[in-house]
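Once you've had a glance at the structure underneath, I'll fire off some questions.
Heads up, this is only part of the complex; the chains shown haven't been moved.
Labels run A and B following the written order; every chain starts at residue 1.
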Amino acid sequence: MILTDEEKRMLDGQYGDLVRKSMKILVALGEIYGAEKMLDINNVHSPGVSYRVAGDAGLNFVKDASVAGRFEVPVTLNTIGIDSENWEELGFPRCFALKQLELLQAYHTMGAISTYTCTPYLVGNIPLRGEHVAWGESSAIAFVNSVLGARTNREGGPSALAAGITGKVPAYGYHLDENRKGKYLFKVDIDLKTDRDFAVLGYFAGKIAGTDVPVFEGIKRRPTLENLKALSAAVASSGAVALYHIVGVTPEAPTTEAVIGKQEPIRFGKKEYEEVVAKFSLEGDIDFVVTGCPHCSINEVRRVAQLLAGKKVKADFWICTSRQVKTLADKMGYTEIIREAGAQIVCDTCPVLAPTSSKGYKKLVTNSAKLAHYAPGLWNLKTGLIEIEDCVEAAIKGYWGGKV
Amino acid sequence: MNTKVIKGRKIVEGIAEGEALVTKEPISFMGSINPKTGYVIERGHEIEGQCLKGKVLVFPRAKGSTGGSYMLYDVVKNGVGPVGIVNVEADSVVVIGAIVADLPMVDKIDIGEIETGDYVVVDGNNGVVKVQKRDNDTMGD
């Protein structure tokens, strides 16, 4: 790698030990992946902010950094492990919460922006077409690369912190044109309508594409932002997809040829759809229902409020979203409707990044493939991947009949 | 003692050796592994229930959450993590965790040549993996 004089000074420790260590991480990454130079960035979205993820090792790592470290560029924080305002009421364990707040204090000292959400693009952090950024959170990476056409690699906590301290990232991977072309072509043969439909497609394609770039053609209906949010989370759960293209929809895929040339497509039809759904299917009594993975937009909160109006839920029902969307939901009366129904708007966190609840849930239904994928291992329960309308029905009845 | 030497790409410097724990399925350190115990907790994973402690972890590539960097760092710091990592294709999230955990790591290796139980040396300085087959009966030649 060829460093500028400034970058060399940073690496030599002339700007302090933290800058030195940060550059060391970035240079190591660059060397591994054959980067020729560093890129200036002005936008970081940092993962590794939930204490459940960072653990004590991460907590100490960030606390050490915060002694002298200050972020050079705007750094928004990803989802954390508690609802920062009513974690007590929601039953989050005290010792976990205190460690979490300690970790947040370290990030704030360095100047991080307390967005606490996996949907930075829904709360004002919108990188522009072609802009180099350093983003963590696998669902947000896939969204910002694919839908907004910005450029980021999959940044972990330490590299995001290093990028925030230095304003630099090594020029490898998805920062370079040649790595943004498609590798696997998928032909979608069925009409995708709901967020779950897109989640199922994503889960199917992520498993096949792995760390490579899937291209989707044949999607008739223009996907909504919520559809793409669901797809982005799913491709990055069953696989490590950081970039996908939807022909005629996403900015870098005006035509199939332009992004992947000629290739025999992998078909995604009714059979493939049902295979994924079968992986996450269950029946009987439901004790936990969750939507908002990734965090809900206002349209999703509204949909749930409409379905819950005047009803009462039997199962615990989390609607996960950002603090900002909740502010809007409060103003529009949705929070009240949801609370009256006995359900919970949970901010800043989600089951995957929060400590496993002590309530010993057994069966969870959700419309998120990412949550359906992670929850069994992390919360020791079975999951069902169903439509949002069915999630609400299951919450009200405390039961799900299991029709696919 | 027949030891195979496989040339790959060096990811993180340092030498590590130990019994191999091999899987053909991708791993996400956030979600597949319990960082407190080092056990594989991902439901239905090929090595579900196995423990990473002291093992050379051999898997094709990573998947899932970017939380994996700190969780790899945490599981190593908790003393229940792998001693080295061998991949077909190293994912940045795992690489970043291995860098901060100073965990020797090599990729571009055909992991089909390694089986669980083989004794493996991960040479992160030269990007080389030495494999001593497990089922060799005559010990200590």
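Convention: contacts are C-beta pairs under 8 Å (C-beta built on N, C-alpha and C of every residue); 3 or more make two chains touch, one makes a residue touch a chain.
From a predicted model like this one, the values you see are computed outputs, not experimental measurements.
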item: Protein chain stoichiometry for the whole structure, using the labels that appear; value: A x2, B x2
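One rule holds in what follows: only the chains that are shown with their structure count from here on.
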item: Whole-Å gap between the CA centroids of subunit A and subunit B; value: 26
item: Subunit B - residues contacting subunit A, complex; value: 9-12, 26, 28, 30-32, 35, 41-43, 60-71, 73-74, 76-78, 89-93, 95-97, 99-100
item: Contact set on subunit A toward subunit B in their complex; value: 25, 28-29, 32-33, 47-48, 50, 53-58, 61, 136-138, 141, 153-159, 173, 206, 210-211, 236-240, 352-353, 373-374, 376-378
